[in-house]
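Before any comments, here is the structure.
Apart from one protein chain that is not included, each protein chain of the complex appears where it belongs.
Let's turn to chain A:
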């Protein structure tokens, strides 16, 4: 229990990180540092996008698989680390 919190705190304290969350296989957020409505929005949308990204990669080459997903937008960068059971989503503001 403490290890989970420690890890998430380490990630959150990294430079420029706005928030992070862990989402389960059904797209329901389990842990988050953001407010409820924002978390639910990110979780639902990114869960769908990750599934689509993974199927894209595997359709092109069935031996391949998705390891990491990054979305760069005008305001910040969203990083998704996927897994069989969970998704780790980190939102960073890369200050330039």
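To be clear about the criterion, a contact is a pair of C-beta atoms (placed from the backbone, for glycine too) under 8 Å apart; a residue touches a chain by one contact, two chains touch by 3 or more; residues count from 1.
Everything below uses one rule, namely that contacts and distances are computed from a predicted model.
**Student:** One chain of this complex is missing from the view, so tell me which of "Cytoplasmic dynein 2 intermediate chain 2", "Exosome complex exonuclease RRP46 homolog", "Protein O-linked-mannose beta-1,2-N-acetylglucosaminyltransferase" or "NEDD8-activating enzyme E1 catalytic subunit" is its UniProt name.
**Tutor:** "Cytoplasmic dynein 2 intermediate chain 2"
**Student:** If the hidden chain were put back, which residues of chain A would touch it?
**Tutor:** Interface with the chain not displayed, on the chain A side: 1, 3-4, 7-8, 10-11, 14-17, 22, 24, 28-32, 36-37, 39-40, 67-68, 70, 72, 74-75, 77, 79, 81, 83, 85-86, 88, 90, 92, 94-96.
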